[in-house]
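As you look at this complex, bear in mind that one protein chain is not there, while each of the others sits in place.
Chain lettering (A and B) follows the sequence in which the chains are written, and residue indices restart at 1 in each chain.
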Amino acid sequence: MSYFGDIYRGIKTLLTGMSVTGKYFLHSRKGAITQQYPDNRDTLKMFDRFRGEVVMPHNENNEHRCTGCQKCELACPNGSIEIIWDRQIDPESGKKKKMIDQHIYHLGMCTMCGLCIEACPTDAILWAQNFENSVYNRAYLTKVLNKPGSKLMPGVEE
Amino acid sequence: MDTTTIKSNFKSEEYFINMGPQHPATHGVLRLLLTIDGEIIKKVEPDLGYIHRSIEKMCERDSYQQIVHLTDRMDYLSSHINNEAVCLTVENALQLEIPERVKVIRTILGELTRLASHQLWWGVMGMDVGALTTYFYGFRDRELINDIFEETCGARLTMNYNIPGGLMFDIHPNFVQRTKDFITHFKTKLPEYDRLLTGNVIFQKRMKGVGILSKEDAISFGASGPVGRGSGYSCDVRKHHPYSAYNQVTFNEVLKTEGDSLARYQVRIEEMWESMAIIEQLIDNIPEGEYKVATNAVIKLPKGEFYQKVETARGELGVYINSTGTKNPYRLKFRSPGFSNLSLLNHIAVGGKIGDLVASMATLDLVIPDIDR
Partner (left out) sequence: MNISLSITKNIHNWLFSIMPEGVASITEMVLIAVVYLAIFAVAGLYLVLLERRVAAWFQLRIGPNRVGYQGLLQTMADALKLVSKELTGTIKADKFLYNLAPYFVIVTSLMALALFPFTQEFQAFDINIGIFFLIAISSIGVIGILLGGWASNNKFAMIGAMRSGVQTISYELSVGLSLITMVLISGSLQLSEIVEVQKNGWLIVQGHVPAVIAFMIYMIAGTAETNRAPFDLVEAESELGAGFHTEYSGMKFAYFFLAEFINMFIIAAIATTIFFGGWLSPFGITESIPILGLFWFLGKTLVLIFLMMWFRWTFPRLRVDQLLTLEWKYLLPLNLLNIVLMALIVWLNLTIQF
């Protein structure tokens, strides 16, 4: 008799499974978890801590907060940041001061670990939330973070 | 292994198949050299090294803060727990007093990681035995955990949220609410997992009595995690050597004595319930306080050897650091759970069919970068 019992129980478990999928089938309109990605660009908002790419914000006078202390360069585990700096005369105080020439960031090598941003004493670099980082040429992934002609925001000290 | 040795110890009715490195069942770039007689497996030889990135060697070059982010890339499904392991080792070596808040948050995130990992495993497990729909149900729920991680840590997979001394930044204000919502949601969904797959007569027939691993073998192969506990080997690091806040919570170590694929499957399903219980105990009373203690910008460990083990979603992860007092470790070694779990694949698969091999491999829950590092 257990022969027929087995068949009965077997069919019952199969129907239980089908009821689960069947339920989702009937609610398929509401339940769809698909993100229709390029179409929903406008509504797609990343969380504000999302690590998309390292950027250096500038204010309206084209000034940034990077003093050229190179802490981020040291903190980076894979050499994604290179800082080219120079000692120049500060026009205000007239003293010689370390100033960045170029803050180079290799997005292609960055592992998004966030150590550089933690290390920066002046919060000169931040995470941007953009995630569409693909480009057609690898060279485009090497970015200079400070804008041309930008200078250090007054009052920012190491 | 070169082909001449394979040919020389070969019976004529047997044949030889290369499963992988690109094969849907090996979940990555694992290569299995199978010796088969008809459908019956005679021998399984795993061949590794396809995704070796020499993480341990890279660690010898990096500072202790930098090492943490490399461990994200080992067992990427329990990256938070890997990070925690390294951080705990460094903190123990420095004898830092870690705030309670950090411990509790680490524990909650660790359990969320375990849940996410098991959900993914469940989806893939179903797919390996041919039920494709489970994959999407598993991922639907895992997505919610990933959102929690993304909001708090900034990344979904490679979190790198732990630093030696605490956390990189405090939890997001929405964290508690989101986690609670997730628990409520998942409590209604987990029984569905059982109804869809566990109870299914085909699934039971595929799993029961397949890939049996006795307790003695589990111990001698160094099995850990759900694989060991499925064979009745009590090996939960969270119970036996509690770290972080695991000594403050009550939970059961899930043990099954059958040792077959079904037992390993059920251990993971029940562990999901336990993980939810742990989170529920902690989520309402995260203590106030600092989220990190200050460390030197350049961490130098004292001279000596340090070892710390944690329980990842796959089993026991050990971190061994040999320091000579400089800012880099002299030698760093990971004892990864996947490696020893893979070593018993030959033992449990021989004599079964090809389908059995795939099913038992799925219950081992291998993550190849964890094995190769």
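Simple rule for what comes next: a contact is a pair of C-beta atoms (placed from the backbone, for glycine too) under 8 Å apart; a residue touches a chain by one contact, two chains touch by 3 or more.
Just so we're clear, the structure is a prediction, and the values are computed from it rather than from any experiment.
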{"item": "Option from B:Pro46, B:Gly126, B:Gly211 or B:Pro337 whose C-beta touches the chain left out", "value": "B:Gly126"}
{"item": "For chain B, residues in touch with the removed chain", "value": "15, 17, 23-25, 39, 126-133, 135-137, 140, 196-197, 200, 202-203, 205-206, 353-356, 358"}
{"item": "Positions on chain A where the hidden chain makes contact", "value": "7, 14, 17-18, 20-22, 24-25, 28, 31-34, 36"}
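By our rule, only the chains that are shown with their structure count from here on.
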{"item": "Cα-centroid distance, chain A relative to chain B, in whole angstrom", "value": "26"}
{"item": "Chain A-facing residues of chain B, complex", "value": "62, 65-66, 69-70, 133, 136, 139-140, 143, 147, 150-155, 158, 160, 163, 168-169, 172, 192, 195-197, 199-202, 204, 297"}
{"item": "In the complex with chain B, residue positions of chain A that touch it", "value": "9-10, 13-14, 16-17, 19-21, 33, 46-47, 49-51, 71, 75, 77, 111-115, 118-119, 127"}
